[in-house]
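Here the complex is missing one protein chain, while the rest keep their positions.
Chain IDs A, B and C follow the sequence of writing; residue 1 opens each chain.
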Amino acid sequence: MDLGAIVTETWKELADERGSGNPARYIPALASVDPRKFGIALATKEGEVFCAGDADEAFSIQSISKVFALALALERQGAALWDVVGREPSGDAFNSIVQLEREKGIPRNPFINSGAIITTDRFIDDRTPDEAVDDLLGRLRRMGRDDTISFDPEVARSESETGSRNRSLAWFLADFGRLINPVEDVLSVYFRQCALSMSCRQLAESALFLAVDGTDPVTGQRMCSASRARRINALMLMCGHYDNSGQFAFEVGFPGKSGVGGGILASVPGRAAIAVWSPGLNRAGTSLLGAKALASIALKTGWSIFSGQWTEP
Amino acid sequence: MDLGAIVTETWKELADERGSGNPARYIPALASVDPRKFGIALATKEGEVFCAGDADEAFSIQSISKVFALALALERQGAALWDVVGREPSGDAFNSIVQLEREKGIPRNPFINSGAIITTDRFIDDRTPDEAVDDLLGRLRRMGRDDTISFDPEVARSESETGSRNRSLAWFLADFGRLINPVEDVLSVYFRQCALSMSCRQLAESALFLAVDGTDPVTGQRMCSASRARRINALMLMCGHYDNSGQFAFEVGFPGKSGVGGGILASVPGRAAIAVWSPGLNRAGTSLLGAKALASIALKTGWSIFSGQWTEP
Amino acid sequence: MDLGAIVTETWKELADERGSGNPARYIPALASVDPRKFGIALATKEGEVFCAGDADEAFSIQSISKVFALALALERQGAALWDVVGREPSGDAFNSIVQLEREKGIPRNPFINSGAIITTDRFIDDRTPDEAVDDLLGRLRRMGRDDTISFDPEVARSESETGSRNRSLAWFLADFGRLINPVEDVLSVYFRQCALSMSCRQLAESALFLAVDGTDPVTGQRMCSASRARRINALMLMCGHYDNSGQFAFEVGFPGKSGVGGGILASVPGRAAIAVWSPGLNRAGTSLLGAKALASIALKTGWSIFSGQWTEP
Partner (left out) sequence: MDLGAIVTETWKELADERGSGNPARYIPALASVDPRKFGIALATKEGEVFCAGDADEAFSIQSISKVFALALALERQGAALWDVVGREPSGDAFNSIVQLEREKGIPRNPFINSGAIITTDRFIDDRTPDEAVDDLLGRLRRMGRDDTISFDPEVARSESETGSRNRSLAWFLADFGRLINPVEDVLSVYFRQCALSMSCRQLAESALFLAVDGTDPVTGQRMCSASRARRINALMLMCGHYDNSGQFAFEVGFPGKSGVGGGILASVPGRAAIAVWSPGLNRAGTSLLGAKALASIALKTGWSIFSGQWTEP
């Protein structure tokens, strides 16, 4: 299978639809992005990376960062993380607080906002917010093979200014005694993590460990155990797109995590990691063209984890 | 890989734990089953079937029947079925009515009871209840390669007698105009479908189409399109174990559907179908030993769809 | 104070607005009522009755019947009734099932449908449905001073035919073991009770016991204890108009119970009972003109229980 051709062909097929969907507009930095941006990067476990379009342009990865935060929080806390955050789909919107009240401050999973806030808190652990951010950046720079990977301070500031709902969620968690750090410390890391700027290429390379049992096959760096990589893949499939996860699982068939900046990161266990970017979102907040691109790649490669048409990995 | 040895070994490893968990006791027919029963059957796409323990003894498949009902309803209704039932995890218990009120009588997915009742209604379509049951039995007998497959009339009667919650759900759906058949007609099929008696071997053989793009590789019978098989696999993974689906996805990593009779049916896309049976349930209503057996097989085969350690399918 | 003049004047002031609001249309018998009907009857504890407009024309009292059913169920069961039905406002719509699931089949109060279904069940007690209906009719005939008071069989039939939501509620209660009679028996009484035909005059006379500590001051018949009359008044004020009860309490200031047929029954503790009828409803399902008439009478008499401007009762 010529993966390079598949990536290029997929990009071309969809290029005419650039600009479809509705970009997020709640902060100026996202609203001002060119809605016609469209990039694809596919990194294989063999170390190859195939790109198309704006795959080397950095964008705001937003909630995709929750995947990395989860891996790093698990590294620091081990399974104790699961005492304060669940591992089941929520059936509610990404920022719902209803479930949190019913279940006494235990978020359903690490990918809804409340769960991600706890995850960030546990990743910070006993460090200062700045130390935690530095640690996160260091990891991503190594895995993304680029020392300039950073967060956009303007976006982080906007996130904080418009972050009333996240503040409400964080104080709600605090009321149940679920946070070990002060609310504003946790949020200061959370907002910076959401403001990370990365390109499709960097994202795909950084996430390859998920597809290969926790170790980056290129650098040999171990990010997590095989069991944890499997766990994160399962969570991405079950909960990676809020209340649209079922639809994504069917249409695409890869564990994935979307961000409101228009990026989607997908893991193809045993094979590859794929990142796509197109700012226009569907009603569930997932990149419209991005999901189409992944569905097309899944079809062309036969890699859907639900498909009977296997090719040798 | 010696699949026969894997099945046998898995059974032996767990045999000492027979009787653990709590069998369902809400109807006499389930309460009286020997809690130490334990069977495994693995049917490969190449046509081999490997069995261990009580794999040839029929048991009440209960909610596993929802998988077959879904395939058959899709066959009759096509995608129009999705107008009245969703495809997302529910985040609620199997018999919750809360979501149904909030979302105006559209159940979240076909595997919670309300969704299964609509699915059965659409499978009946314009036929009599008895015609629909006959059709279902005919299909299962062909796919399970046994003309004696039937439902247990005693169990069906008990289901009906204790079926107040399901009646409530059905009338709730009727209130929203979601049913095309009378409530009691729908329930009469639903209760018989839940009372189906099948062995692990029959279940595994009957469900092989899910793993092989919709067509039984042995008989060549086409049960559904490749796309629908993928859809059903995705739904089983996302919603097959109610609010324990995330845990099952991680521990096992196969699309699966559990029944309160202690059976679990799993589909391994591209490879096999597996059925296990042990009456003792965990707190979420899934067979305790059954889930352990599937997790063990997933580990030994490396077949988890979330694992990076592939073997050639 | 010339109560007769107040009643007449109130009717005249509002007569031009007859036909405003939206009559219930879910059953033919209600949809076909002349929307311009408008009646008022005020019965004092001294035995006088002041009427205006269509006060002697019978109409479908619908949920107003819940008040009588409650008084009679309390008579049969005593305080044990409160083991299965609460006494607090619900904050939900009249037919919501959400609260019922959260609180394990204990309805919030006897005036939401689920609570009324339990109340009817306990009023039936160990009798046949027909015996219970006969008992209810006998009581109302004595209190309403008219031996022809009855239910409309056509309305009762329609209620049953369109009663899917009430069936769902009843089966839900049955699932929690809250009913002592078979679901369809309970509903057969419930639907007939909702189909009672009474005039404003009859209603006001029948309900006078609520305003006078449980005993009809005219006939001397004791309907309930002073404490229970107080309890029913409190419940009418708190819960008599579903999620519009607060607004009614402020605008009118009398304990009241509305019916979807356009009737409202109000109790003025220590003074009088008032019944109004006008089929057009507001968005909360309460008679639009009826509520205005009661507010006007409350203002003219100074009888609001929340007002500082008392006149001697």
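Definition applied: a contact is a pair of C-beta atoms (placed from the backbone, for glycine too) under 8 Å apart; a residue touches a chain by one contact, two chains touch by 3 or more.
On a predicted model such as this, the values are computed, not experimentally measured, just so you know.
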Q: List the shown chains that the missing chain touches in the full complex.
A: A, C
Q | Given C:R18, C:K66 or C:R108, the one touching the chain that is not displayed | A | C:R108
Q | Candidates C:A249, C:A275 or C:A293 - the one touching the absent chain | A | C:A249
Q) Who touches the missing chain here, A:R36, A:R145, A:R165 or A:K300? A) A:R165
**Q.** Contact footprint on subunit C, counting only the chain that is left out
**A.** 45, 86-92, 99, 108-109, 211-214, 226, 229-231, 233-235, 237-239, 243-247, 249-250, 253, 255, 269-271, 304-310, 312-313
Q) For subunit A, which residues touch the unseen chain? A) 96-98, 101-102, 164-165, 167-172, 174-175, 183
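We adopt the following convention: only the chains that are shown with their structure count from here on.
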Q | Each chain counted as touching subunit B and subunit C at once | A | none
Q) When the centre of a chain is set as the mean of its C-alpha atoms, what distance in Å lies between subunit B and subunit C? A) 48
Q. If you average the CA atoms of subunit A and of subunit B, how far apart do the two points sit, in angstrom?
A. 32
Q) Per the centroid of Cα atoms for each chain, what is the distance between subunit A and subunit C, given in Å? A) 56
Q.
By the touch rule stated above, which residues of subunit C touch at least two different other chains?
A. none
